[in-house]
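As you look at this complex, bear in mind that one protein chain is not there, while each of the others sits in place.
All chains are identified by letter, namely A and B, in their written order; residue positions are counted from 1 within each chain.
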Amino acid sequence: MKHYLSVNDIDSVNEWVEDALILKKKPLAYKKLGKQKTIGLLFFNNSLRTRLSTQKAAMNLGMKFMTMNFGKDGWALEFEDGTIMDKGSAEHIKEAAQVVSQYCDILGIRAFASLENQEEDESEMIINSFRKYASIPVLNMESSLSHPLQALADILTIEEYKKKTNPKIVLSWAPHPRALPHAVANSFVKAMQLKHADFVITHPEGYELDPKITNGSQIEYDQEKALKNADFVYVKNWSNYKDYGRVINQDKNWMMTQKKLGDAKFMHCLPVRRNIVVEDAVLDGNQSLVIAQANNRTFAAQIVLKKMLESLL
Amino acid sequence: MKHYLSVNDIDSVNEWVEDALILKKKPLAYKKLGKQKTIGLLFFNNSLRTRLSTQKAAMNLGMKFMTMNFGKDGWALEFEDGTIMDKGSAEHIKEAAQVVSQYCDILGIRAFASLENQEEDESEMIINSFRKYASIPVLNMESSLSHPLQALADILTIEEYKKKTNPKIVLSWAPHPRALPHAVANSFVKAMQLKHADFVITHPEGYELDPKITNGSQIEYDQEKALKNADFVYVKNWSNYKDYGRVINQDKNWMMTQKKLGDAKFMHCLPVRRNIVVEDAVLDGNQSLVIAQANNRTFAAQIVLKKMLESLL
Partner (left out) sequence: MKHYLSVNDIDSVNEWVEDALILKKKPLAYKKLGKQKTIGLLFFNNSLRTRLSTQKAAMNLGMKFMTMNFGKDGWALEFEDGTIMDKGSAEHIKEAAQVVSQYCDILGIRAFASLENQEEDESEMIINSFRKYASIPVLNMESSLSHPLQALADILTIEEYKKKTNPKIVLSWAPHPRALPHAVANSFVKAMQLKHADFVITHPEGYELDPKITNGSQIEYDQEKALKNADFVYVKNWSNYKDYGRVINQDKNWMMTQKKLGDAKFMHCLPVRRNIVVEDAVLDGNQSLVIAQANNRTFAAQIVLKKMLESLL
């Protein structure tokens, strides 16, 4: 594996999960692998978990890291080919990506969907441009369409907490006051497909994710039906996909409650808005796995970085 | 000691001072103690000395550090219990504190007083919330009410420069164009009480600090009287406590001058506004200890981190 851009780059999900959980037991086992290697972490958007867990994973592997809030600390980038750059952008991605490649061995990029320009978002313009022009491996720290480090941490968490071989997993849409990207939901769906999981997606009618992604996964519009006998319930808001990036539904009945959850485990990628997405009782109860998921972000990043480092040898 | 939240957490001030001054002679003596340990430094406010000296102290102990401007790089936090999070805050402190605890071994927090909501400030809402929900030791890098790393550096500096066993120390209020928190003054007062110092506080009438803190310390409203025979004069502005957070006095006569200072040593935590808080002659003269204080910030942080690391063993 050279790049880690989407869940599709996981060549053997069971092996990765197994390896990551071994790594979790001995996080410093490969502390010499990354010696004298540097990861550049470029953030076009805010980050807490991704920033700290990726830095931590790099340190566990003996790597150094250089973190930049790209938008704030660097120069505004131009992505279009052939433009006359007489506007706000001071630097073209072609130069920026090649330049950063001179100073780092691996490049992490976070760049959220704009939710304004669907075509740009769907083309994964920012991360794909870095992949195209950088001469070093690129790590997706959440792009327009996908958040594969989160999805990998989610699989690890399910693996650790499942009580049967093939648990029932539900992805349940929740209301939210702001328009959020589809990346986490997309990657979780793909991960479930990869795992051949017993998996149902539930959301209000009209809130379908990109059908090219949900392709084949079961959709059940009745939340109650969907949640029946669930072992894991992953709750997440996303903005509308058809009426792209709009918030057309804030129906509070879709909030996750302890009552709806039953005996299932609760999952969310965080940050989460309490009593909007999920009620306090769930997050404060012992069925919540959100901190375990956050913890697994380190080991998801670490197994990915380990594989990227090995590909550099 | 698990947390270092206030001067009260110093269990034996003389021992700490002695140990810190030994450490200052051999800053790298414990460079293996912090190996593979990480401190997360979360800044809700600006910082120069605290940021650099705490990072330096961590490095001297062999620790790694991850620094975040929390407000700018992360997510706006909610601190209230039971809120419906449909406003600006994207993440609750309950999650944030637990999440950060997954990636670090010690957590440093800087969060100034708002000077707007007295109740919130007095409850030390931010740092106490982190202490409550984090699962790792918390280091106070200046909270609403206290700045115990500064106070410890101040004691070290007095110890190094005193010429008699029990020098006279004066805390003298100074004017300032902006409303400043009480944290530095509070912690210095507490430190003087801890040291059973020959100590006087002087400020204009009406500028009393919280009486629960000055409790028992001598207050002298006549600056000239207070300064008589002083060995150390600590100058500091704070905003009004009773008329909470207001600037009700900018009387230039309270500025520290070389003439008023006499033969005493001058102290200030920095940053300091020249010719408002203190005249140039004092800062540029050889009675000023401000750089020595700044230097001791490293060793104050280092002795505290050393004790925190030892408590993790």
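As a working rule, a residue touches a chain if its C-beta (ideal position, glycine included) is under 8 Å from a C-beta of that chain, and two chains touch if they have at least 3 such contacts.
Values in this document were obtained by computation on a predicted structure and should not be read as measured data.
Chemist: For the full complex, which residue in A:D11, A:D86 or A:D222 touches the chain that was left out?
Modeler: Reading the full complex, the residue touching the unseen chain is A:D86.
Chemist: With respect to the chain omitted from the figure, which of B:G88, B:P177 or B:G285 is a touching residue?
Modeler: Result: among the candidates, B:P177 touches the missing chain.
Chemist: So which of A:Q36, A:T165, A:N253 or A:N286 would be touching the chain we can't see?
Modeler: Spelled out, the listed residue whose C-beta touches the missing chain is A:Q36.
Chemist: Can you work out which residue in B:G88, B:P211, B:P271 or B:G285 touches the chain that's missing from view?
Modeler: Here the residue in touch with the unshown chain is B:P271.
Chemist: Pick out the residues on chain B that sit against the missing chain.
Modeler: That gives, for chain B, the contact residues 28, 43, 46-49, 51-53, 55-56, 59, 69, 72, 177, 270-276, 280, 283-284, 290-291, 294-295, 297-298.
Chemist: Tell me, which residues in chain A touch the chain that this view leaves out?
Modeler: So the residues of chain A touching the unseen chain are 36, 38, 40, 64, 66, 68, 72-75, 78, 82-87, 89-92, 94-96, 98-100, 102-104.
The working rule: only the chains that are shown with their structure count from here on.
Chemist: On a C-alpha centroid basis, what's the spacing between chain A and chain B, in Å?
Modeler: Inter-chain centre distance comes to 39 Å.
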